[in-house]
Each structure stands twice: as structure tokens, then as C-alpha cells.
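Removed from the display is one protein chain of the complex; every other protein chain stays in position.
To keep things simple, chains are lettered A, B and C as they appear, and every chain counts its residues starting from 1.
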């Protein structure tokens, strides 16, 4: 399949989106350290190309599913920083009205189901949503994010197989960031690439550079077209790395500093910035403007979130059943 | 690896054992139709070569795990027809003292854990038992039977992967009889052979003729040696077929009569009988003797089982906890 | 045992005697005809020449509605539940099933952590309208094919739980469950299916019940007094409704009038009907096939001990299976499953003529 040609506007949009992901996470990190956010967080600095590359290849009506590490997925999908921030602040205005929290952010209206924090738990939901798309003759697909750690859990196997035999319009997107919490992938899996497991289900598997947003985008366009054409799922593996710890206050001593350093060399944002500058798609002056606009957006989101009303204690009792 | 050379005695023993499996199942079928046995049964006529070929390659201290279709596994492993029959008759003398029933027959003393009737549920038990063997420095292995239908359940994936990364001494033996209840394998799996899934775990996979007892035996010797040597598990697929319905009173209308007929042509016992006769390992007169001795064994087992005491109603209350 | 359950008083109405299986099948068929979004997922439910699921309930439906609406799945209970939940989120109304309730444990994460909680976690924006059918009850298949699992699911906020005892209720409740916006776990008792032919259960009751031709719904959350009485209240579900009725008939011959309440659904639970009955009879026995400790009967006893304690003239008793796995041997299984005799004996103990020394 020929590669989709990216316009300068699209490139800039991807750059902008990645930067928003990064700066959002950086702000959240400080807010968290300052004790202004409750709960726990799993951050995604370093994995922005994967989130943005995938989501940039989606249509408005498509859906994504996510994991315990969902912030960048949400931003890449277009869930507003405002409603995300409010959710992290546990406010009534949050995308889950304060009931979900960091690990369950999402907004079906924006094309993202609430994130599922039980590793692998989102895969059958994604397949089922894809089944509904096909059944209802909607031209849409589901992009299902999960980590390489999730590729060892039973429901991964069941969901990918079911999607495969039914040719469901879903793309299984494995963000292989080499670690599941402190556990290195090679300790828990004998194959080198998660994508090698695709063969077990008779579907295509592909591993690409997850830190190159255009590579990710092109791979998703390909897998997505396949899915839209009724040819079934693809197992797409994105090689990437998280710069931060696994969750709040993890210093990450199980990773060698050289390894972290080597991956920081491959920072998806810095790389893309350099490329866009070289391609003259991006001007240095524009860079500054983009950053400033993002900063403003985040400042506003934080300021609003802090002022927003908290849910009332008894609100805990509602939303259990639909009527 | 060179093939293990089978002595005439070994060949005869395998023939005898297969015949015992078959004749046991045939008697059970009639007992069942006559209403003399309670519960339900899943029979294994046609799959004797797989049970016997595998178990003949095991040592006394090895262990097998089994499924809802366990009769031939039990007999092949050397659980006495007497204690099996008594269990089916729900008697105190049964191998599970009347508490297990057809779907849970087993006798750890004879090298078989109680069968697990939840599809796939035995796989992690097998891996765990193998872990104990290795940890305790016992030179033994586990042979884990399951059907091709079980290869789609989550715990298959988890257990095979865990055994693979830890190089556990277990052989995963998939009896691919083409159907899971009424469901044809090709409807629920896009790979042609279950053994193709071995690659997903970085272990060897092999598919062999499951209706040729010597082929099965040789494959198991090979996989078993690998496991004993500390080189980890193998996924061994045996292509076979069940002649009977899935469970009691299943007429099997979902299978084409020609398909059933073609497989009956490949009856593992008839084939082996012909071969042994040709090889002069078996004399026609001996055949008659073997059959007669098996008939006697089964008659005795049935007669004894019928006379054996039933458990008392309140026995239902014991054996919940060990003290 | 026949149509004690014909709840429709208008005997002029058109209808016929049906088995539970026929009633369930009719409910599925009607809802599938009414609403295109209703689909079925499960193992062996639509295979040509197959069984119509483990207990024939879906026989014929793939022929009428096609395989795109009657989906035969691999043996993948977790994914069956999760795919059903995903499809529900995506706008369908899936009715999924497990062949035996015991396999629900395999799907428990998807049901309890996803289906039950997604509405809540989304702040009320989403709903998960799915039905998950599960046959329960001991039927000489041993420990892994005979459990009663209602209590596990009654304990999960966000799930509704139905457990009908007769064809009329089964049909009406299943139709309501399919139209409900929430996940409903729908328990059916194997010995009540009453199916004829190949998949007939040994020892099964030939329960039939009058079912009107005209469409009707039975709401979730309304218990039914299936036998009025003044001396003691028996609260039961599924097969135990029938055992309780048997017991009540025996007791009536001795002048003891037991009121039998069929709870019909556990979530929502019709507390008022139970409380009113207990306040009237002043004595309560809960009858369930599940293991005693932590069964749904414990919740009923606990609520009564809170809300009706001043009206009780006897200890609140539960008759349930003992705290053991389901044994295989019929002689043990018969001891394990609560019997009408046990109910009769317990009632007689509580309805003593002496004033209760403990009060």
C-alpha cells in the first residue's frame, strides 16, 4: 500500500499534539508532587509519538480504548485538557465527573472509552465495540492500546483470537515500552517482538519505531484501512520507552541509566521537532508560539479545574444503574 | 534425535492398553444407556493412540493432567479399571471415593491428577506441578492433555507462556479432534495447526498423526527428553477424532457422515492391530486371548463396582479441608 | 409439577403450556424480532446440527436470524463477556451465555470490573445493556458443573440478577432484562429446563407453565407470593421455590400454612414484600441451593434482622447446601441439595406450639 501523504498542516498538528501530551504530563507531574492531585498516576512522557501517530490516523467516529497509562491517549484523541485536568483534580467537571480518576479517563463522545486499568481488560471491549461498528454498518474502527505486559494475560489471547476469526475492524496497538512495572519484557516473553504473536491468530503483525510519529501514523493508516475494508485486525507493535517511572514516585532503579539515556536520545518530540525544522514545516518562531499557546491552555485548565466544584459526598451513590 | 526403539513387548503392551481403553468406553457406553451410571460422560473412542502413545513414554514418577474426557487418559496412565468403574458407579471404592465422578477421575498415586473439567483449567496446574518437580530436583515431567478447543482459552496462553519462560518440564499435549462440542476448529481458529501457536511462546511445536500410537510415542519421547533435560516445554499436537458424540446422547449431526467414516478408516486400534499382525508381533490367537482377558477384567470391575458400598449421604461433608 | 406459576389471572387469554426452555427461547425470539440490535453470543449456540447451546435454548434461532446475530464463539468466556460489554457500549444489546454457571468465574473480571463499573467510572455517561445467561444447580455432574452462583453477583454493585422459577417468569424477566439498560446476570436452573429430547436432564422436573400468547413483561425487582400463608414465610428462588411449594403442601396437610415468596430477582430485590410477609407470619426460613455461608439468604436474614426484628417469633433460619463443593455421587448430592423434607422439618421446629423461650 502506498504511504499516505502528510500535509504540512497535518505534520504541525501532530507535533502540536505531541507537545500538548508532553507538557500536560509535565504539569501533572509537578501538581502531583506538590500534593495538589489525589490518587496515583502513570505517566507517558516518551510515548507521545505512539499515542499521536495512532490517533491522527483515526476518523471522528472511530473509538479508542486505553489503559492505566491513558493521559496521552486521551489528549491525542482530542479529549480536552480541561476535562482531563478537572478529572485529575477530582472535580465534578472532569471527563468522568470525578468518579473515574487518572486510570479511567475517557470520553466516549470524543471517541475514547473510559480507560481500563486492569491490564489487558480493554481488549475484549475493543473487539466488542468493533463488532458493534460492523453490525451497525458504521464505517469505523477501534484502536486498542495496551502495553507489552498485557500481551501475557489470558484475555489478550481470547480477544485477539475472537477479533481475528470474525474479521473485526479493530487494530491492536501494543506500546512495547520494554517494561511492565519493573519487569523487563525479555524476562516474561521468549519472543523478541510481541507482533510475532499475530501469527498464532492468523493475522498480520508488524513492529515499527514507536518513537517516530510519522512511522506510527503510516502503520496505523495501513492497519486501519485493512480493518475498514473488512479484512480484520492487525497486531501493531510500537517500540517505545517511558521516560518516567512506572507510577508515582517510582525511581526506576531496575533500568540502567545508559538505557534511559539512550532512549532519551530518541525522544519522539525532539526528533520530530528537528525533522520539521529541517523540512521547514516548522519555524523556530512558531515553536515558541505553539509552546506558549499550550502553556496558556494548561494554565487555564488548571486554574479552572481548581475553581471547579467538587462532587458532593453523596454523589457517590448515583450512576450505578442507568434507568 | 534418534527414535526410541520399541520392543515387541512394548508394542504389545501399547496394543493391549489401547484395547482396554476402547473396551472400557464401550462397556461404559452401554452401562450408561442402560441407566446404570449416573451423571454425564464424555467418551474417547477413537483417541486411544494419543492417550496410550503419550503415557507409554512416561516414567512411573511422572504426572499427567486431564480433561472432561479423561477415561482413556486414566487407563493409559495405569489407573485401574476397577477404581475407575467404581467411580463412575459413584461408589466409595472409586478413585475419587465417589466425590469426583466421570469428569474428575484421577489418582495422583498412579500419576494422574484428578481431571479438570473446566476447559483449559488443567494447564496451569500442569505447569505448577512441573515447577515442583524441577524445584525438588525430581527427574520427572508432566504431560498435560487438552483439546484443541482449550487452545482458545486465556489460561492456555498464560500457562504455556509461563512454562516457556521458566523452561518447565512439561509437555502440552493437544488432542486435536477437530471439534469442541459441536464447534469445528476452523470456525474458531485461523491457524491450521494448534502447534503453530508454539512460536508465540518461543517453544517447539509439532503436529503428528494422533491415530498412530508409535508416532505419538516417538513424539512424546522426544518432547519428554527435551523437558527432562531442562530445555523446557513442547506444544505437541495430535491429530485425531472422536468416534462418539461429544457427551452422552449427542448424535453428532454437526459432523458429516463421510467425515466420520473417513476417520473410522483410520481407527488407531484397527490400524495398529493390522500392523502388529503384519510384523508378527501379534498372533491372531493372542488377540483373542487379550480381548478375553480385558473382558474378564471389565466384567470383574463392573461386578465389584456394583457390589461396592455407596458413600453415606453425610460423607458429602468430609474432605473439604485437610487438617 | 405443572403450572402453579400461571400468574395471569385472565384464563380467557390465549396461551399455552410451555417448558422453561421454550419460554426462554420465545423471549429471545420475540426480542430479536422486535429489536435488530439484539444479538446472541455463546459456545455452540448456533451451529447447524448442533445443540442450541448446552441446553437447547437457542435451537433454531440461527436459522431464523442468521449467524451474524447468533454468534458461535470459541471457548473464551472472558472474551465472551468482554466482547458483549464492548458491543453493548457500541449500541447493541447482546445476550451472552456460559454453558454452565461455574464458568462465570472465568468471566468474572469482565463482568464485575468492566461491565458493572463502566457506567459509574464514566460518571454516568455510558450504559452497558447486556444479558449474561448462566445455568446453575447440581445435577450429578460433580463439583465444577453444579454450583449455584447467585450470591457472587448479587454482591457486585452495577449488576442486576434474575433467577426465575417458572416459564412465565422466565419469559417475562428475560424480555425485561434484554430491554434493561444495565448488565443483567440471568440464572436458570438446569433441573427446571424441562426440555424434552436429547438434552433432557435426568432428574429434571417437567416444569411447564402457562404462558400467554400476548406479549408481557415481568419487571425486575418484584417478588411474588406464590402461596399465601399465615404461619411462616419461606423465601426461595429457582428450584427451591418448587421444593418450598412441595414442603408447604405437606405442611398444609398438618395444618401449618406456609407463605412462599419467590424472589424472582435478587438485584433489585423486593425487600418490602419479604418484610411484609415476615411481619405477618413472624417466622422466616430462607431456602437456597447455594452453599450456606455467604449465600444470598444471608443478606435476606441480615436485612430482616435489621428491619423486622421486633416482629420475629423465632430465629431466622436458612436452609442451604452445606459448605462443601458439589459432590458427584447422587446419594451425596441428594443430601447436599436442600430437600422438601428438610424444609418441612425446619418449619416444624420453628412453628412450635410452645412460646419461644428465646424471645
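As a working rule, a contact is a pair of C-beta atoms (placed from the backbone, for glycine too) under 8 Å apart; a residue touches a chain by one contact, two chains touch by 3 or more.
Just so it is clear, the structure is predicted and the values come from calculations on it, not from any experiment.
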item	value
Neighbouring displayed chains - absent chain, whole complex	A, B, C
Chain not shown: contacting residue from B:15, B:89, B:133 or B:241	B:133
Among A:264, A:291 or A:312, residue touching the chain not depicted	A:312
Selected residue (touches chain absent from view) among C:218, C:287, C:301 or C:340	C:301
Hidden partner chain, residues of chain B it touches	63, 94-100, 104, 106-109, 113-114, 116, 118, 121, 123-133, 135-136, 154-155, 158-159, 161-162, 165-166, 318-323
Interface with the unshown chain - residue positions in chain A	38-40, 90-91, 96, 98-104, 116-121, 149-150, 152-154, 180-184, 187-189, 249-255, 310-317, 320
Positions on chain C where the hidden chain makes contact	102-103, 105-106, 108-109, 112-113, 116-117, 120-121, 142-144, 151-152, 154-155, 157-158, 267, 269, 291, 293-299, 301-302, 304-307, 309-312, 314-318, 322-325, 327, 356-359
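Just so we're on the same page, only the chains that are shown with their structure count from here on.
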item	value
Rounded Å distance, chain A centre to chain B centre (Cα mean)	46
Interchain centroid distance [CA atoms averaged], chain A/chain C, Å	41
Where chain B and chain C are represented by their mean Cα positions, the distance between them in whole Å	36
Shared interface positions of chain C, touching two or more other chains	73-74, 76, 78-79
Sites on chain A at which at least two other chains make contact	154-155, 158, 161, 165
